[in-house]
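This is the structure I want to talk about, given as structure tokens.
Removed: one protein chain of the complex. Kept in place: all other protein chains.
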Amino acid sequence: MLVFRKPLENIERPQMPADVVIVGGGPAGMACALRLSQLVDEHNSRNPDAQLSKENIYVLEKAREVGQHCLSGALLDPRSMRELLPGFEKEAPLDAEVTKEAVYFLTEKSKFKLPITPPPLRDHGNYVISLNRFVKWLGSKVEETGITIFTGFAGSDLLFDGARVTGVRTDDKGVDKLNQPKSNFEPGYDLQAKVVILAEGTRGSLTKQLITKFDLAKDSNPQTYGQGIKELWEVPSNRIAPGEVIYTMGWPLTTKEYGGAWIYGGKDNIVSLGFVTGLDYADPRLDPQRVLQDFKQHPFVVKLLEGGKMIRYGAKSLPYGGWWAIPPVAGDGWMILGDSAGFLNSQRLKGIHLAIKSGMLAAETAFEALRKDDSSAATLGRFQKKVESSWIKDELWKVRNFHQGFEHGFFAGLFHAGIQQLTGGRGLRNRYAGTAGHQRMKKLAELPAAGGNEAHLLGPAKGDGKLTFDKLTDLYHSGTKHEEDQPTHLVIHDTNICNTRCVKEFGSPCQNFCPANVYEMVDDSEQPNGKRISLNPSNCVHCKTCDIADPYQIITWVPPEGGGGPNYDGM
Amino acid sequence: MKILVCMKQVPQKDAPLKLNESGAWIREDVSYEVNEPDAYALEEALRQKEKHGGEVVVITSGPARAQQVLREALAKGADRAIHLEDNAFVGLDVLNTARAFASAIKDETFDLIFTGLQSDDYGYAQTGVVLAELLGWPHATIIMQIEKSDAGIRVKRELEAGYFQFVDMPLPAVLTIQSGINKLRYATLIGIKQAKNKPLRKVTMAEVQSAVSGNLQKIERLYVPQKTKNTEFLEGSAGEVAKKLVDKLRNEVRVL
Partner (left out) sequence: MPDTILVVVEQREGKLNRVSWETLAAGQALAAETGWTLEAAVVGSGVANFANEVAAKKVSKVYAVESPKLEPYTPDAFSAALKQFIESKQPKLVLMPHTYQVRDFVPKLATAMGRTAISDCIGYKKEGGKLLFTRQMFQGKLAADVSFTCDAPWFVAFQNGAFRGDKAEAGASAAPVETVNVQIADGVIRNKPQEVFKEAKQAVDLTQAEIIVCIGRGIKEQKNIELAKQLAEALGGELAASRPICDSGWLPMDRQIGSSGQTVAPKLYLALGISGAIQHIVGMKGSRTIIAINKDSEAPIFEIADYAVVGNLFDVVPPLIEEVKKAKAGP
């Protein structure tokens, strides 16, 4: 029996007043907290008689430890960090400066190096980092300044008063599988906040609540996403230099799918490698984790990894939609930052620096709001203006139509990209429309039974246990753990659709697009198609793919009990 | 009741462990968490405080990272914390660790000292008992239940094979607490905020140096247990296989 997580009703909740609540302790949230602290400190030193307090500024982080849920390749463009903390390079944990980049086009057995690395993929001056370690360090700086980071607490609901966001409700703890309080039950707190800043990362759940409630996205393109699957490997020496960056396109994907791989050389013979698959592929049987395993079998990857050991696995979605898919980012009592808003440069495949910059601009806005004690839409709306007049806009404007150009295939995408490059991002028209990825998934009836050209991408990977792995083995290396006795946090609004329609129309793609084996169709003679949806919620790695890619859009991902999730140590 | 809870920070249960250069311990770069049995000891102490009033103090020894364990305990409701913070504490054997603790608390007057059943890394289950002897206090191990009595306390001890025993003891006493006897409480937001202002006393090695001596035992080496795994496949009909298995169970495994 599936019981879904829902905040308990008709109970008394502890109330806690707050000045600013930042939901999410990733790069955007931490940069925001740090910048806000800097501004408050500056103000206080100049105004000893009119001090502002940092006591009521909070960061809510659902992971047990700061950085635990942060996953990215990653390459950091230091531009915004240099603004936030000049000289940061001396103390931040940076793996290596990028020394060498190459872009390859792959076929099954060979590779063709692009003679010139396209300018957007030139990474000189950037750093290979572990986002997990970087955010841990950033978090320690935030704590040093006296701002409280509550780890193990998720923002489960927004609090509203008419058109105003008045606060955040944290997760109910100690609720059993049937959503009943256990003996150690602790109700979620209602944090009554003057300013709520949503920095939840990709496909934020509170962000989704906000956008839905106020129909914020009505004038924007639908947000589109990719799924990044990553493995961290320890390889024998001299296989790849620290700071060496490789991108690939082509095999194993066909011209119809969007995506590609990255390989970054870190220090101590650690290699970050992964594959991003656009979540707008046609065949519901496609399994992104399988795609990564296929990729690893390319001869040049085999040579790189041979004799090495896979030490960590993870997956996360990333918002590709670009400038036109960003909804309004500020309103009455709220602001949205980073990946939650969609500040990601899909052409450069970078978003961390934009997340950090957005955090800084939001901090400046929040500071003004605190100083004036006014967090109305007018004051917070300044954030929108700041973004639009900052280099965030400059950068994203130039790539505003990049991803949409690929909606008709690889070569069309390259064509459009080329024109966009020459026209400051415009391409053939100022704004290219976009389609939500899940709408491009085709029904099985419309596809060749054996999969056609995509056959090698479909279905689960078997894995040889050394170079390639089946999903369950890979999943073990994500360190994912949750309190077992809690309601299911993958809220399926109508499981009948799973059991009666989806199983026939799409063949239950959740089993394929989930990188964590959360979804399973099990035998059940009482169901019309002999199968029933069954969930393993404690496997979840919080990637949000199901919320994004489900063709019926009946899955809502809500945060499980705080403290649970993957452990992306070193990722 | 004034209760001291001894807590330890250990590598996370599923952390990949690597040997350090000396081969006598593991590398530090893993994730850490509170030793789970100690979390149960803390929970029991907090419940005793709720029932009888008093104070709960938590103590740990270890590098700076171990402070996290104390912070979490304070957030859950402990009143004070003591941190024997010094890298030199890491290599101490069980006797010297207990000596350091005894020295750090020599000016305190506790009624009870709790420890967890054993640590998830060493698994010795000795620290509490050693500490009791050093302090000259009575002790009892693997305790499931504690109740106040006229003469002190009555505890329920777990024995092997499903047996139990009540023991009457005077105070002060040291108890090692069985895991799983209670549901662990969550720290609340208010608890975490308040924890920041609760007293945390740091103790250096110099302060307890006189109580401590050289180690009496030493880990010569740490290694991955080599299982020379020769899987023996047993073949035959079901009946034959059953007989073969029993033969193994009796002669090789020695459980029959």
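Each chain gets a letter, A and B, in the order it is written, and its residues are counted from 1.
Everything below uses one rule, namely that a residue touches a chain if its C-beta (ideal position, glycine included) is under 8 Å from a C-beta of that chain, and two chains touch if they have at least 3 such contacts.
Just so you know, these numbers come straight off a predicted model, no measurement behind them.
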Inset, instruction - Tell me which residue among A:72, A:468, A:538 or A:556 touches the hidden chain in the full complex. - result: A:538
Inset, instruction - Identify the residue among A:179, A:473, A:495 or A:527 that touches the chain left out of the display. - result: A:473
Legend entry - Option touching the unshown chain, where B:142, B:177 or B:192 are the choices: B:142
Inset, instruction - Determine and list the subunit A residues touching the chain excluded from the picture. - result: 472-473, 475-476, 481, 484-485, 536, 538
Legend entry - Touching residues (missing chain, whole complex) on subunit B: 11, 13-14, 17, 26, 93-95, 98, 120-126, 129-130, 132-134, 138-142, 157-160, 162-170, 180, 214-225, 227, 229-234, 238-239, 241-243, 245-246, 248-250, 252-256
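We adopt the following convention: only the chains that are shown with their structure count from here on.
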Inset, instruction - Over in the complex, which subunit A residues touch subunit B? Could you list them? - result: 14, 16, 65, 148, 150, 152-153, 170, 173-174, 182-184, 186, 189, 191, 311, 479, 481, 567, 569
Inset, instruction - Would you pull the subunit B residues touching subunit A in the complex into a rising list? - result: 12, 14-16, 30-31, 183-190, 192-193, 196
